[in-house]
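The complex appears here without one of its protein chains, the remainder shown in place.
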Amino acid sequence: MDRHEFSKKTIEILNRIRDQKPLIHHITNFVVMNSTANVTLAIGASPIMAHAHEEVDVISTFSRALNLNIGTISPYWLDSMLIAGKVAGERGIPIILDPVGSGATPLRTEAAKRILSELPVTVIRGNASEILSLFTNENKIRIRGVDSLEKADTVRDGATRLAKELKKIIAITGEVDFITDGERDIEVHNGNPMLAVVTGTGCSATTAISCFCSVEKDPLVASACALGYYGLAGEEAALSACGPGSFQTALYDTLYNMAEETIMEKLKIKPVK
Amino acid sequence: MDRHEFSKKTIEILNRIRDQKPLIHHITNFVVMNSTANVTLAIGASPIMAHAHEEVDVISTFSRALNLNIGTISPYWLDSMLIAGKVAGERGIPIILDPVGSGATPLRTEAAKRILSELPVTVIRGNASEILSLFTNENKIRIRGVDSLEKADTVRDGATRLAKELKKIIAITGEVDFITDGERDIEVHNGNPMLAVVTGTGCSATTAISCFCSVEKDPLVASACALGYYGLAGEEAALSACGPGSFQTALYDTLYNMAEETIMEKLKIKPVK
Partner (left out) sequence: MDRHEFSKKTIEILNRIRDQKPLIHHITNFVVMNSTANVTLAIGASPIMAHAHEEVDVISTFSRALNLNIGTISPYWLDSMLIAGKVAGERGIPIILDPVGSGATPLRTEAAKRILSELPVTVIRGNASEILSLFTNENKIRIRGVDSLEKADTVRDGATRLAKELKKIIAITGEVDFITDGERDIEVHNGNPMLAVVTGTGCSATTAISCFCSVEKDPLVASACALGYYGLAGEEAALSACGPGSFQTALYDTLYNMAEETIMEKLKIKPVK
């Protein structure tokens, strides 16, 4: 697929989402529950946030994707993810993991690794430091809380090997996003620095991937289209924003009503291998 | 009361809220804590969010309404609701229940039913599927996560019977809102489709009811006025909105400063029986 075909594919997936309104089950952190629910709605899908052990399995029986996010994780919530993920895996619905802060604390690194070892995760979306933490045992990851201090490109080789070994999609977001299944590599050149000044925009990018994967069976393509669309929404939102408050408002607006021509003209998704 | 009288009543209740700044205790879900607190403030009341068993009873001794919402429910939080509700019931302050997702999972359906059986709930506000789940034992409720797939009008008869039997107000929100105490039925013809594209707007409608009930002793009238005012705020907000982000911003603004003339001209609350 070339850039033009990726743009057409993005529009096609968005139309499917808006037509089907797939239910996206989120087990996510307290900081972004509201904003990721709003991003889900703006994209056209339907969010449900639930974590109680008594119901996460039931919810996985009628959801179309399971979004797992380990920000503000605690043992109870990790168990919620494992319970829901087991059912999601049995049903073959995509599981999307956002390893927020993996590498920053052992709790988070181990939570991410345990999810990966016990569940058939489809896509992992993180920043460079988070992704690096998944395949290194060195304690030298440069991370500031949940912000990456690693450059995305230094992590690409390891991510590609890990994707191949685990048979998963790995998406590293940064100035240029990099998505790989171990065989095919894709770059996304959309995005805007303002995304770093609003909390939870990484988590919301993962939510976008979950929405796209819920209706598209090729998760590599779905992830690339989702990150391109989300990044482009950030670019468009920045055009009218005066700061992070108005940027976030415009981001929701743009995710909701971006014109197809804008997607065709400005989406920059390109295969690199 | 005719439509004109409902408009005047709405203004009168709003003035009372702004004069008294009643404290509205919310035990609500993680997704909407921030937005329902902001709606409470925009309407003119004062929110307190608290769930710890060690303090929910104390808070019920000085609150003016108790807003219970079962989104993201877990057993601990259900107990919080029962503890607070017992005190609220003894003090005779209104208890308003939002059975988010009732019908979607047994945990939620049972939580809603247990609250109804143990607490003197004053008003129940839900979508058609949620309300249907409260009076049917069939497992055929069409619900997508927390979104109703039932048409409001097909649920009216059952809701009216349930309201009469339980001696409660039931409010079904949808394209047209329907509020009944089993004897009197009211329709509210305000609202805007954009409300469905922002998370927690149903929960916020329930918050509006809680604010109105805290200062008005007729909960049927309070609920109708609250839903009319909230729906009209949605209509007005949509006039200037470019999407769900700017819509939510405008919704808070409008709830805060809607002109009395707008209420008199555009509020569409009408008794149907």
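Quick notes on this structure:
Chains: A and B, in written order; residue numbering restarts at 1 for each.
Quick note on the criterion: contacts are C-beta pairs under 8 Å (C-beta built on N, C-alpha and C of every residue); 3 or more make two chains touch, one makes a residue touch a chain.
Just so you know, these numbers come straight off a predicted model, no measurement behind them.
Between the chain not shown and the residues B:129, B:223 or B:248, the one that touches is B:248. Screening A:1, A:107 or A:166 for touch with the missing chain picks out A:107. Shown as candidates are A:20, A:72 or A:262; the residue that touches the absent chain is A:72. The omitted chain makes contact with just one of the residues B:47, B:89, B:126 or B:202: B:47.
Mapped onto chain B, the footprint of the missing chain covers residues 21, 23, 25, 30, 33-34, 37-38, 40-42, 46-52, 54-55, 58-59, 62-63, 248-257.
The set of chain A residues touching the chain not shown comprises 29-32, 34-35, 71-75, 101, 104-108, 144-147, 196-200, 241-246, 248-249.
Keep in mind that, in the parts below, only the chains that are shown with their structure count from here on.
The angle of the rotation carrying chain A onto chain B, fitted on C-alpha atoms and rounded to the nearest 5, is 120°.
Between chain A and chain B the centroid-to-centroid distance comes to 33 Å (mean Cα coordinates, whole Å).
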